[in-house]
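Following: one structure in structure tokens, then a few remarks.
So, chain A:
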Amino acid sequence: MEAKTLLEIKNLKKYFEISQGMFKEKINVRAVDDISFSVREGETFALVGESGCGKSTTGRTILRLTDPTDGQIVFKGKNIEKLPYNQMRALRNRMQMVFQDPYASLNPKKTIRQILMEPLRVHNKFPREERLEKINNMLKIVGLSEEHLDRYPHEFSGGQRQRIGIARAVILQPDFIIADEPVSALDVSVQSQVINLMLDLQEEFGLTYLFISHDLSVIEHMTDRVAVMYLGKIVEVADTEELFANPRHPYTQALISAVPISHPDEEKERIILTGDVPSPANPPSGCSFHTRCPFAMDICRKVEPVSKEFSNGHKANCHLYTDSENKEEKEYAINHS
Partner candidate 1 sequence: GCTEGTSGQDEPSSDGNNDQKAKDSLVIGFEADAGTLIANLDVNYTTDTQIRNIYDSLIERDGQTGEYIPSLATDWENVDELTWRLTLKEGVKFHNGADFNAESVKFSIDYILDEANQSFYRSRWANVEEVKVLSPTEVEIKTSVPFPSLVQRITEDLLIMEPGYVEEVGTDVAAKEPVGTGAYKFVEWSRDNFLKLEANEDYWQGEPAIKEVEFRYIPEFSSRMSAFLGGEIDFFKNIPVDSVAEIKNTDNAKIGEVSSARINYLALNTFHDGPLQDVNVRKALNYAVNVDELLESILNGYGTKMTGPLAVINSSYVETDDYGYDPDKAVELLEEAGYDPEELTLTLDTPNGRYPMDSQVAQGIASQLQKIGVQVDVKVNEWGNHLEKIQNREMGDMYILGWGPAFDPQSTIENLFTEGAPYSSFYDEKIEAKIQETNAIFNEEDRFEGYAELQHDLVEQSAWVPLWQQADLYAIKEDLNFEPRVDEKMQVFEMSWK
Partner candidate 2 sequence: MSSSLPQNEQALENRVKPKRKSAIATFFSNLSRSWTGLIGFIIIMTLIVISLIGQWITPFDPYFAEFSKKLLPPMTEGHLLGTDQLGRDIFSRIILGARVSVIIGLATALIAGLIGTIIGIIAGFFRGWIDIILMRIVDVTLSFPFILLVLVINAIIGAGLRNIIISLAVGGWVIFARVIRSEVLALREKEFITACIATGVSRFEILIKHIVPNLFTPIIILASLQIGTYIIAEASISFLGFGVAPPTPAWGNMLNEGKDYIFSSWWLITFPGLAIVITALGVNLFGDWLRDTLDPELKGE
């Protein structure tokens, strides 16, 4: 079944101008550089990529926590990229966010009651008398209880705080939640608890997630579709299973192969990338991955590849798959990937 599109991103760009202290020139960081994708209702869409590739910025721009430099954000058929602050406020009960850092995302001066009451109050949701009950319900759902209501965030563990953060996002019963690395700051044993909670909530409330993570095993486990980002660009999009089974872009291949094995007996053919991720302030010409790509060709240095669709919804931006010369080289590469 083809679900409806909930969110559509078209040519989104976000550049940051940052000053390098007093002595240096200002630089322009292309955190998100012309990306497009869409999220369907009810699915979990993942953004994956290395640190600094622009995942968080994408998420924050979609929620208009920062203003996009350019491009369109269409939510439920409505363009929201230019909505003024106060109109955007009204929309926020439909789209919510869960943050990476459970310590920083809760106001240390507010009790849990205040933290959870705020969204209800702001959006005037539920009659006043019922709100407390709703909060208590929500607490129960995320595995906390009434007696936590009057405590302050610092009295909770990281896992518990993350659950409070999730509760705050879900209590408005939004359609769409962006979860920005919701588990990466948590202990291994607590991670799975939070992932379970997110899965449960999705089922219960029919939520759509934009799930941001760099942990490929988590992504493989819980998402439906994945977009792989590199230096502010999306290099590959596919259904999760398809992507892990059949990665097309050399970067995706390297990324997947770099994941540590899960059992000592496992044998893994590694593509070890050389070098570091270039700075988004000064991205390489052509295909931005060419500096590290084991299959880089001449054209990669000069021309930016365009998106090529393989099977249903599986797209990648790579010259290996575009029609041009160097056929042999390409074939070799594809066969060995």
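Candidates were picked such that all candidates are chains of the complex that A comes from, given by their letters.
Please note the rule applied: a residue touches a chain if its C-beta (ideal position, glycine included) is under 8 Å from a C-beta of that chain, and two chains touch if they have at least 3 such contacts; residues count from 1.
Model, not experiment: these values are computed from the prediction.
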{"item": "Touch-positive candidate for chain A in this complex, from 1 or 2", "value": "2"}
{"item": "Parts of chain A lying in touch with candidate 2, wherever the complex brings them together", "value": "60, 63, 65, 85-86, 88-93, 96-97, 99-101, 104-110, 118-119, 122-123, 145, 155, 165, 168, 172"}
